[in-house]
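Removed: one protein chain of the complex. Kept in place: all other protein chains.
Up next is subunit A:
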Amino acid sequence: MPVDDDVGSKPHKEKRAKEMGKQIRMVSPQRVQQDGRDRQLRVLMWGYLPASSPQRAPLLHPTQAPPPMNDQGWKSVCSGGCGFAMAISDGGKVNTWGSTGDLGQSYVTAGKHEERPEPFPLPSESPIIQAAAGWAHCAVVTDRGEVYTWGWRECVPASKLSTEANPKGLGSGSDREVYDAQLEERDGNEEGLFSRPLSLTDLVDPPDSALISSMDATLKNKCSNPSKGKASSPIEKLQGQSSKGLKAPGAGALVEKAGEEGLKKRRLAIEQSTSSESSTMASDENVSAPPCLVTLHPGVQIISVAAGGRHTLALSDKGQVWGWGYGGEGQLGLGTRIRTVSSPHPVPCFGSGSPYWQDIHTGTNKGINMVDVAFLPKVPGSHIKAVACGGRHSAALTDAGALLTFGWGLYGQCGQGSTDDEVSPCYVSSLGGLPVKAVAAGLWHTVCITESGDVYSFGGNQFGQLGTGSDQAELLPRLLDTPALENVHATSVSCGARHSAISTDTGRIFCWGWNKYGQLGQGDAVDRSSPVEVPLEGSCAREIACGWWHTLGLVVQST
């Protein structure tokens, strides 16, 4: 399908103008061709987004999403989310929609938006450049390289506050149990990284009431501290303090142990009260956390995040991967199974022997938990350029196009030819020298595309999510050579829980897998075990992103 540069017809433009309530630029077709930025990008959605359709029925056909609030258009679509969708507007605002939002925990994750995309309130005004949602948590990256995350507390580092340093302080008993369990399960070498927190908990103010009040009233913190605006928000206070080189008891020891440029962990204590809320919510401890800044090594700039079932990976501009959350199947790639990694830990993708690794630790590996690198196969590349998270496994791509996988492997989703879990990033050697360009992961499967536009998939296939035409699982990457993909050059890939999607260089979208909720955009609810094209009615896809049970396409409008 040829790329279509035409702008929409006049009646359509007028309609849009009415919708947005303000003047939009009326551009001529010629100008559009010259300046790609003027093209209005729309978001098409299909699948399970209950609030977005009448009677909360699944959207079986690609349907246009309402435009973002207070903004001109869309910039990017985000993957993940169970029952809600996420996308970034032109102005760098993360918008969420689709969830039949009500009070309570769900709101914290997905926002109160119902049908209409609304910006999710964040502590920072910085434009968001990339975002991802997991099963029940979200993570965003600002243009300053910071990461904010919120949602299910298991996945939010700041809220996993240990009470150890401050028994009377914030954090419920359950936090303590989890923390203790975490201590038990860690590897002995990790002491420097997972031991007692810096006692910055003493220094943290109660949550910013201005921040809380921007959310639903029922979540208002009982002990909110009237503050005077963002300047004195807990987050910025902490940042200010730490930049003064604050030394809390124990901090020095930690730093030494972790190496000269070791990790300083600052834990934010944004704690919600356990006040009773609506009757639909449990009146016991809160299980969701509002947006928290994720603190990493000072100076680390994050450029992208990936969120999985219960873990998160962040990629820095230098190509270093950080992970946190649940690691019981090895999905954090730390060389051992850890139930909870409550603060970001670097993920060794190349082994300590690589020059890069040594660089960031100034030649020492003290306190860093490492796999015995003598047995690691040589991984082509020197840094990571992309990360992906599935339900309980992860993938990373090196600059040399090598694919690494780690985590749950029972369905073969690690592509290593076995059903073993991989607790460290493992090179998918069977792809040989094929340079992999992009990778995505679902609950039980992984899909990747090469520079030459070929699609490979592996893992579980109960719903046809591999696209191989059968329901046979694949323990090793299998090329999709179905006729539908002949002469198709895939450029991006995304996976939902049990379905997959690719977009091509000519702006087409193909989907396959589970379709009970219309995730494949075919107008029916029949699963497809082979790729089928999604009708875009003349539009061209720029990006695609799969949520748990839905798919989003960022498309350029054509006639």
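Before moving on, here are some points about what is shown:
Please note the rule applied: contacts are C-beta pairs under 8 Å (C-beta built on N, C-alpha and C of every residue); 3 or more make two chains touch, one makes a residue touch a chain; residues count from 1.
The rule we apply is simple: contacts and distances are computed from a predicted model.
For the chain of the complex excluded from view, the name given in UniProt is "JmjC domain-containing protein" [choices: "JmjC domain-containing protein", "DNA polymerase delta small subunit", "Immediate early response 3-interacting protein 1" or "Phospholipid-transporting ATPase"]. Listed residues A:L122, A:L293, A:A497 or A:C511: the one in touch with the omitted chain is A:A497. Only one of A:S99, A:T482 or A:N515 touches the absent chain when the whole complex is considered: A:S99. Considering A:R392, A:R478, A:R508 or A:R542, the position touching the chain not shown turns out to be A:R392 (whole complex).
Note on the undisplayed chain: of the listed residues A:W408, A:Y427, A:Y456 or A:W512, the one touching it is A:W408.
Subunit A meets the missing chain through residues 48, 55-58, 82-84, 99-100, 102, 104-106, 109-110, 135-137, 151-152, 154-155, 280-282, 284, 287-288, 309-310, 328-329, 391-392, 408, 410, 443-444, 497-498, 516-517.
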